[in-house]
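Of the protein chains in this complex, one is absent; all others appear in place.
Labels run A and B following the written order; every chain starts at residue 1.
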Amino acid sequence: MATTIESRIQELGLTLPPIPGAAGSYEHAVLQDNLLHVSGGLSFSEGRSIKGKLGVDVSLEDGQEAARICLLNRLAVIQGAIGSLDRIQRIVSLQGYVQSAPDFVDQPAVINGASDLAIQIFGDAGRHARVALGAAALPLNAAVEISLVVSVRDEA
Amino acid sequence: MATTIESRIQELGLTLPPIPGAAGSYEHAVLQDNLLHVSGGLSFSEGRSIKGKLGVDVSLEDGQEAARICLLNRLAVIQGAIGSLDRIQRIVSLQGYVQSAPDFVDQPAVINGASDLAIQIFGDAGRHARVALGAAALPLNAAVEISLVVSVRDEA
Partner (left out) sequence: MATTIESRIQELGLTLPPIPGAAGSYEHAVLQDNLLHVSGGLSFSEGRSIKGKLGVDVSLEDGQEAARICLLNRLAVIQGAIGSLDRIQRIVSLQGYVQSAPDFVDQPAVINGASDLAIQIFGDAGRHARVALGAAALPLNAAVEISLVVSVRDEA
């Protein structure tokens, strides 16, 4: 039986990817008190991996898709860490790093790909504080990297 | 009747700007337990907007002013979120992103513009942990972007 949030993701025509392999010696997520600290995830999926720099190699539309890919693999990580996305009380903050040419200035529009999707999936609980900025380079040439802090309900 | 912190801001000859428009699909700030997570704010104000790269287009002095502009619009956001700056218990951490030419290395001196002002306004409660780093590019070509985490007292 699908949970409410998982049903919502299906209704949107989306599926959670498998949890990605870690790119280094870190945990996907650490729960401290009621806050889950989620590691940075890259714009790679089984279907499509979006690499390169906004302003040079990657269009705004592809950058927004890259941000959505990051959010979905972060949700897969959260599901793996706490068992169900229904335990998310609030997406507290989202940090969005956009691999950017020196003159690219539309990082907010890129990261909106993830922010808008979070609100579509979680409603008001998906509304978050945010930082969006341009990185000179990102791991494995990812176009976008996103990390999150989410608050978590006790298990039912 | 002005509050203590608002009086202090006036004494310094400064005024809080209006809350800036959000550059994307995010909240200005999210309160989780007693911590307020404040989104990244840019070096734009009604009076002056400071754009470009430190080391190329923007002088150190203007970079410091850019950091002060960011701090003041973050304080406006905090006032809007929790009603009064007197509810700030501590500025816990400040993240300062400086749009930097590849050879610019004075990010700490730039962000001191915000850090020094925080201490002038809040005294010891304004003393914070900090990260300062160089971004390849920033939203809307801002010279500086600053985000904060502050701890908040219960309402009186």
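Things worth noting here:
One rule holds for everything that comes next: a residue touches a chain if its C-beta (ideal position, glycine included) is under 8 Å from a C-beta of that chain, and two chains touch if they have at least 3 such contacts.
Just so it is clear, the model here is predicted, and its values are computed rather than measured.
Only one of B:46, B:103 or B:154 touches the chain withheld from this view, namely B:103.
Listed here are the chain B residues that touch the chain not shown: 34-35, 55, 90, 92-94, 98, 100-109, 111-112, 115-116, 119, 127-136, 149, 151. In the full complex, chain A makes contact with the omitted chain through residues 23-30, 32-33, 37-40, 53, 95, 97, 99, 102, 135-141, 145, 147.
In this text, only the chains that are shown with their structure count from here on.
Chain A and chain B have centres, each the mean of its CA atoms, that are 25 Å apart.
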